[in-house]
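Take a look at chain A:
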Amino acid sequence: MIDFILGHYVYWAIIALLIIGLYGMIFKNNLAKKLIGMTIFQVAIIMFYVASASKWAATVPVLDTALGAAEAAKYISPLQHCLMLTAIVVGVATSGVAFALVISIFRTYKTLTESVLLERMKSS
Partner candidate 1 sequence: MIINNSPALAPLLLLAAAISIPVLALLSKRLAYLTAIATSLVATAVSVLNLWRVWESGPLRYHFGGWTPPIGIEYVVDPLSAFVALVVNAVALVVLWHAMGLADEEIAGRAVPYYSLVLLLLCGANGMILTGDLFNLYVFLEIFSLACYGLIGIGEKQAAVASFRYLIMGTVGASFYLLGLGFIYIVTGSLNMADLRNILPLVYGNPAITAGLTLIVVGMGIKMAIFPLHGWLPDAYTYAPSTTSALIAPLGTKVAAYVIIRVLFYVFDAGYVSGALPMTDFIAWLAAIGIIYGSVLAIAQNEMKRMLAYSSVAQIGYIGLGIGMANPFGFIGAVLHIVNHAFMKGTLFLVAANLRKNSGHSDIARLDAAYRKKLPWSMAAFTLAALSMIGLPPTAGFFSKWYLALAAVDKGNWVFLAVILVSSLLNAVYFFRILERVYLLPPPAGEKEGEGFPLKSKTGAGLGLGEEKWGLMIPACVLSFCLLLLGIGNAGIVKGVIQRIIPIGM
Partner candidate 2 sequence: MTAVETYSSILPFYAVAVSLVAVPLILLSARHANLREFWTIAASLVKFGVVFLLLPGVLAGRVAGFTLWEISPGIALALKADPFGVFFALIASGLWILTSVYSIGYVRGLEEHKQTRYFASFAVCLSATMGIAFAANLLTFIIFYETLTIATYPLVIHKETKGAIAAGRKYLIYTLTAGLLLIAATAWTYRITGSLDFKAGGMFGGASFSPEAVTVLFLLFLGGVGVKAAIMPLHSWLPTAMVAPTPVSALLHAVAVVKSGVFGVVRIVGFVFGPELLHRFGLNGLLAILAGATIILASLLAFRQDNLKFRLAYSTVGHLSYIVLGAALLSPASLTGSLLHIANHATMKITLFFCAGAIYVKYHKENVSELDGIGRAMPWTMGAFTLGAIGLAGVPPMNGFVSKWQLGLGSLQAGEIAPLAVLVLSGLLNIGYFAPIVYRAFLKKGAGSRGEASPAMVLPIVVTAVLSVLLGLNPDLFFHFYSMAASISGSILGGSGP
(Lines give C-alpha, C1' and ligand atoms only; values in the text may rest on other atoms or scores of the structure.)
Protein backbone atom coordinates (compact mmCIF):
# COMPACT_ATOMS: atom_id res chain seq x y z
CA MET A 1 0.00 0.00 0.00
CA ILE A 2 2.76 2.39 0.95
CA ASP A 3 4.61 1.94 -2.32
CA PHE A 4 1.34 2.50 -4.14
CA ILE A 5 1.03 5.89 -2.42
CA LEU A 6 4.70 6.77 -2.84
CA GLY A 7 4.86 5.36 -6.34
CA HIS A 8 2.13 7.72 -7.59
CA TYR A 9 3.36 10.91 -5.89
CA VAL A 10 3.07 12.77 -9.21
CA TYR A 11 -0.61 11.97 -9.52
CA TRP A 12 -1.33 13.05 -5.93
CA ALA A 13 0.27 16.40 -6.76
CA ILE A 14 -1.89 16.70 -9.87
CA ILE A 15 -5.04 15.81 -7.93
CA ALA A 16 -4.10 18.45 -5.34
CA LEU A 17 -3.69 21.03 -8.11
CA LEU A 18 -7.06 20.06 -9.58
CA ILE A 19 -8.76 20.47 -6.21
CA ILE A 20 -7.09 23.82 -5.61
CA GLY A 21 -8.20 24.96 -9.05
CA LEU A 22 -11.80 23.86 -8.45
CA TYR A 23 -11.77 25.46 -5.00
CA GLY A 24 -10.54 28.69 -6.51
CA MET A 25 -13.25 28.72 -9.16
CA ILE A 26 -16.15 27.86 -6.89
CA PHE A 27 -15.51 29.49 -3.54
CA LYS A 28 -13.49 32.58 -4.37
CA ASN A 29 -15.66 35.67 -4.51
CA ASN A 30 -13.47 37.75 -6.81
CA LEU A 31 -13.84 37.06 -10.54
CA ALA A 32 -10.10 37.45 -11.20
CA LYS A 33 -9.37 34.84 -8.53
CA LYS A 34 -11.81 32.51 -10.25
CA LEU A 35 -9.73 32.95 -13.37
CA ILE A 36 -6.58 32.05 -11.49
CA GLY A 37 -8.33 28.95 -10.22
CA MET A 38 -9.32 28.04 -13.76
CA THR A 39 -5.76 28.44 -15.01
CA ILE A 40 -4.45 26.23 -12.17
CA PHE A 41 -7.02 23.63 -13.19
CA GLN A 42 -5.81 23.73 -16.81
CA VAL A 43 -2.16 23.58 -15.81
CA ALA A 44 -2.87 20.55 -13.65
CA ILE A 45 -4.21 18.68 -16.65
CA ILE A 46 -1.20 19.70 -18.74
CA MET A 47 1.04 18.37 -15.97
CA PHE A 48 -0.95 15.15 -16.00
CA TYR A 49 -0.23 14.61 -19.70
CA VAL A 50 3.42 15.52 -19.41
CA ALA A 51 3.83 13.26 -16.37
CA SER A 52 2.27 10.38 -18.30
CA ALA A 53 4.77 10.91 -21.13
CA SER A 54 7.99 10.76 -19.10
CA LYS A 55 10.12 7.63 -18.50
CA TRP A 56 13.09 6.95 -16.25
CA ALA A 57 16.46 7.52 -17.95
CA ALA A 58 14.94 8.66 -21.28
CA THR A 59 16.03 11.73 -23.19
CA VAL A 60 14.16 14.54 -24.88
CA PRO A 61 12.32 13.30 -28.01
CA VAL A 62 14.69 15.10 -30.39
CA LEU A 63 16.74 12.84 -32.70
CA ASP A 64 20.16 12.45 -31.08
CA THR A 65 22.90 11.26 -33.46
CA ALA A 66 24.53 9.30 -30.59
CA LEU A 67 21.40 7.28 -29.88
CA GLY A 68 20.06 7.05 -33.47
CA ALA A 69 16.43 6.39 -34.39
CA ALA A 70 16.40 2.69 -33.50
CA GLU A 71 16.47 3.07 -29.73
CA ALA A 72 12.92 4.37 -29.43
CA ALA A 73 12.77 3.28 -25.80
CA LYS A 74 15.48 5.82 -24.94
CA TYR A 75 13.23 8.73 -25.93
CA ILE A 76 10.18 9.84 -23.93
CA SER A 77 6.90 9.77 -25.94
CA PRO A 78 6.60 13.06 -27.90
CA LEU A 79 2.84 12.92 -28.63
CA GLN A 80 1.66 14.16 -25.22
CA HIS A 81 4.00 17.12 -25.50
CA CYS A 82 2.60 18.10 -28.87
CA LEU A 83 -0.95 17.73 -27.54
CA MET A 84 -0.04 19.90 -24.58
CA LEU A 85 1.34 22.56 -26.92
CA THR A 86 -2.18 22.94 -28.27
CA ALA A 87 -3.70 22.74 -24.77
CA ILE A 88 -1.40 25.55 -23.59
CA VAL A 89 -2.37 27.73 -26.52
CA VAL A 90 -6.05 27.00 -25.77
CA GLY A 91 -5.39 27.98 -22.16
CA VAL A 92 -3.86 31.28 -23.28
CA ALA A 93 -6.77 31.97 -25.61
CA THR A 94 -9.36 31.19 -22.88
CA SER A 95 -7.53 33.43 -20.40
CA GLY A 96 -7.39 36.16 -23.06
CA VAL A 97 -11.16 36.00 -23.60
CA ALA A 98 -11.76 35.74 -19.86
CA PHE A 99 -9.68 38.82 -19.11
CA ALA A 100 -11.45 40.76 -21.83
CA LEU A 101 -14.80 39.82 -20.23
CA VAL A 102 -13.56 40.69 -16.75
CA ILE A 103 -12.46 44.10 -17.99
CA SER A 104 -15.78 44.78 -19.68
CA ILE A 105 -17.61 43.68 -16.49
CA PHE A 106 -15.43 46.00 -14.46
CA ARG A 107 -16.09 48.87 -16.85
CA THR A 108 -19.86 48.45 -16.58
CA TYR A 109 -20.24 47.50 -12.93
CA LYS A 110 -17.10 48.94 -11.33
CA THR A 111 -16.68 45.79 -9.19
CA LEU A 112 -15.31 42.28 -9.47
CA THR A 113 -16.64 40.75 -6.26
CA GLU A 114 -19.48 38.44 -7.27
CA SER A 115 -21.90 39.27 -4.44
CA VAL A 116 -21.80 43.01 -5.13
CA LEU A 117 -21.92 42.34 -8.86
CA LEU A 118 -25.12 40.27 -8.59
CA GLU A 119 -26.90 43.05 -6.70
CA ARG A 120 -25.84 45.64 -9.24
CA MET A 121 -26.96 43.37 -12.05
CA LYS A 122 -30.40 42.98 -10.49
CA SER A 123 -30.80 46.66 -9.80
CA SER A 124 -29.76 47.82 -13.26
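Operating definition for what follows: a residue touches a chain if its C-beta (ideal position, glycine included) is under 8 Å from a C-beta of that chain, and two chains touch if they have at least 3 such contacts; residues count from 1.
Candidates were picked such that all candidates are chains of the complex that A comes from, given by their letters.
The structure presented is a predicted model; accordingly, all values stated were derived computationally and were not measured.
Trainee: State which numbered option touches chain A in this complex: 1 or 2.
Mentor: Result: candidate 1 touches chain A.
Trainee: Which of the residues in chain A end up touching candidate 1 in this complex?
Mentor: Residues of chain A touching candidate 1: 22, 25, 31, 34, 38, 41-42, 45, 48-49, 52, 80, 83, 86-87, 90, 93-94, 97-98, 100-102, 104-105, 108-109, 117, 121, 124.
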